[in-house]
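Quick notes on the structure that follows.
In this view, the complex is presented without one of its protein chains, the others remaining in place.
Just so it is clear, A and B label the chains in written order, and each chain counts residues from 1 on its own.
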Amino acid sequence: METTSSPLLQVDGVTLAFGGVKALTGVGFDVRPGSITAVIGPNGAGKTSLFNTISGFYKPASGAIRFKGEDITHVPAPQRARMGLGRSFQNIALFRGMTVLDNIKLGRHAHLKTNVLDALFYIGRARREEAALRRDVEERIIDFLEIDHIRHAPVSALSYGLQKRVEMARALAMQPQILMLDEPVAGMNREETEDMARFILDVREEWGVTVLMVEHDMGMVMDLSDHVVVLNFGQVIAQGTPAQVQADPEVIRAYLGAGDVGDLRAKLQRAA
Amino acid sequence: MRIGTLKETYTADAALFDSRTQKVWLAVAAALLVLFPFMASDYWLYLACLVSINVASATGLNILTGYTGLVSLGQAAFMGLGAYTVAVLETKVGTPFVLNLLAGGFVAMLGGLIVGIPSLRVKGLYLAIATIAASFIAHFIFANWKFTGGTGGLSVPPATLFGLPLDTSFRLYWLIVPVTVLMLLGAANLFRTRVGRAFIAIRDRDISAEVLGIPLLRYKLLSFGLSSFYAGVAGGLWAYFFRVVTPESFPLLMSIFFLAAIIVGGMGSILGGILGAVFMTMVPELLKLVVDLLPGGSELTVFLSPVRTVIFGLLIIGFLVFEPHGLAEVWRRIRRFFHLWPFRN
Partner (left out) sequence: MDWAYLFEISLTGIAGGGLYALAALAFVMVYKATRVVNIAIGEMLMAGAYLFFTFASMFALPLWLAIPAAVLGAGLLGAVIERTMIRPLLGEPPISVFMVTVGLASVLVGLVEMIWTADQRRLPDFMPTKPIMIGDAFLAPKVFWGAMIAVVFIAAVLLVFRFWRGGVALRATASDQAAAYSVGINVPRVFSLAWVASGMLAAISGIIVGSIGGISSSMGVFGLSVLVVVIVGGLDSVLGALIGGLLIGLIEALAGAYLGGEYKLLATFIVLVAVLLVRPYGLFGTHEIERL
């Protein structure tokens, strides 16, 4: 489901440095609306730093980030969330002091209007918003991700796979236009991975959400993505369709190293 | 065993008191609160008022430290701000007590906002230490400013309701307890909304919270402001209750008392704030009782103060080591037992 309209998200020549270490150098790519774009690369390539820069946690030394044509490089992170940048985290960042339901509801924070006085008295706006939020979360998200049986469970009591699903639910509650998933199937078994893959496709189909994901599971990347961006040592070394990227000698070298093993692997892939 | 708690609407599921038994207990508690002053002696009325004030202040601290994770050792200083505001307004302006209490809350809130401003850069223990510094600075101002009566402090005329002076524990009960109940309800409501959730998110993972849409500085300041507002009102009630305010009325030890109260009671739970404040207020009284009953009683009273200090410290250490979720967790365990009985788990 690809459209040829202007890119939803544009990363343009972004350079990020920590002291002397360059985490990202001149990284640039487009994310088309309605697409599933994967960012891959060996460990330490800068994938999570890239996500953090797009989210607004890091400020790039140079370059720009554009969302729906608007330059958001200097927009604070909470506002980016309100504009439609949803996010899940690599090492699950659920709030352990809350239940599943509260964690998910928290995703909607930036779109709600209740202020502290409304909250203290809990009449009028607070009550209405909470009721509407609950209904929406239950019917659209909890149902969709099949987590109704754990809605009141404290998140710390859940298995890893379920926690990842709740992360996804929270990201969906953010009413995102672009959903950034950082390693959504890390540590999952075959079955869980397939479930998550199905959810991601459904999210695109039913919600019209664009997906940008960091992933190591090559099977998932190749099967799901429309566009793949390969990072190594903070630079984009290749981008294109999954097939193009898979055959790219630079990419193979980055993952498997130069030399015999790399050549052998490349031969096997061509033969396959 | 707890059965038959089926909910048919989302609103019902989200209610504060959701089962029939809970509502019954609530009614009983309310009835007791109303009947209590007519049955109790002056001593118990005095204790009830003191407990109530402490519950109000502890709840405020719980919002800041228990729910938002911003450790503060400045609660007593904020109470002092409220108390002094009430004292000054009563003696120099003579405005009605409702206004004075609100003003006390606001002045304390301003203090809280000022202390909270660096909370974005200054985190965790550094913030705790900064609040100690703020306490000292406040104490210095109270003791050296003529406007606040210097080291002698100010004496506070009683609050008056349509000309009737509230100068006995019985009369003050009807001011202090309803105000406390309102404050408790407000705090409980807070955590059913996005504001409360934001506070908890800041406590658990503040950087992720920001990326999820929560402006950190605004909500940290909100937490500081709200909790110090609570402290200010509690301080104002304190002023009307004790009728004299001096710089030594709100020492650092009192801030430690409130921190201990929420640890003992259970941080991050409204019930915890209540249990902790009740417990910590009653422990010295219990101690006095024990000392009176012991044979060498009168000689031991000189040990009362240091023993109290030691027990204080031991309670903090003991609960942190053995029961970090406080009395509220103990209560929850008991409840669970009765909900599941005759089953085990």
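Here is the rule we go by: a contact is a pair of C-beta atoms (placed from the backbone, for glycine too) under 8 Å apart; a residue touches a chain by one contact, two chains touch by 3 or more.
Here the structure is a predicted model, which is why all the values come from computation and not from measurement.
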Point to revise | From B:V24, B:A133, B:L286 or B:I334, residue that would touch the chain that is not displayed | key: B:A133
**Study point:** Residue touching the undisplayed chain, where the options are B:L164, B:I207 or B:I334
**Key:** B:I207
Review point. Looking at B:T9, B:T95, B:T168 or B:T309, which makes contact with the chain not pictured?
Key: B:T309
Practice item. Extract the touching residues of chain B with respect to the undisplayed chain. Key: 69, 71, 118, 121-126, 128-130, 132-134, 136-137, 140, 143-144, 207-208, 211, 256, 259-260, 263, 303, 305-317, 320-321, 324
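Note that only the chains that are shown with their structure count from here on.
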Review point. What whole-number Å value describes the gap between the mean CA coordinates of chain A and chain B?
Key: 42
**Study point:** Of all residues in chain B, those that touch chain A in their complex
**Key:** 10-11, 13-14, 186-187, 189-190, 192-198, 200-201, 203-205, 207-216, 222, 226, 268
**Study point:** For the chain A and chain B complex, residues of the former touching the latter
**Key:** 52, 55-57, 76-78, 80-82, 87, 89, 93, 95-98, 102, 105-112, 114-116, 118-122, 126, 129-131, 134-135, 138, 170, 174
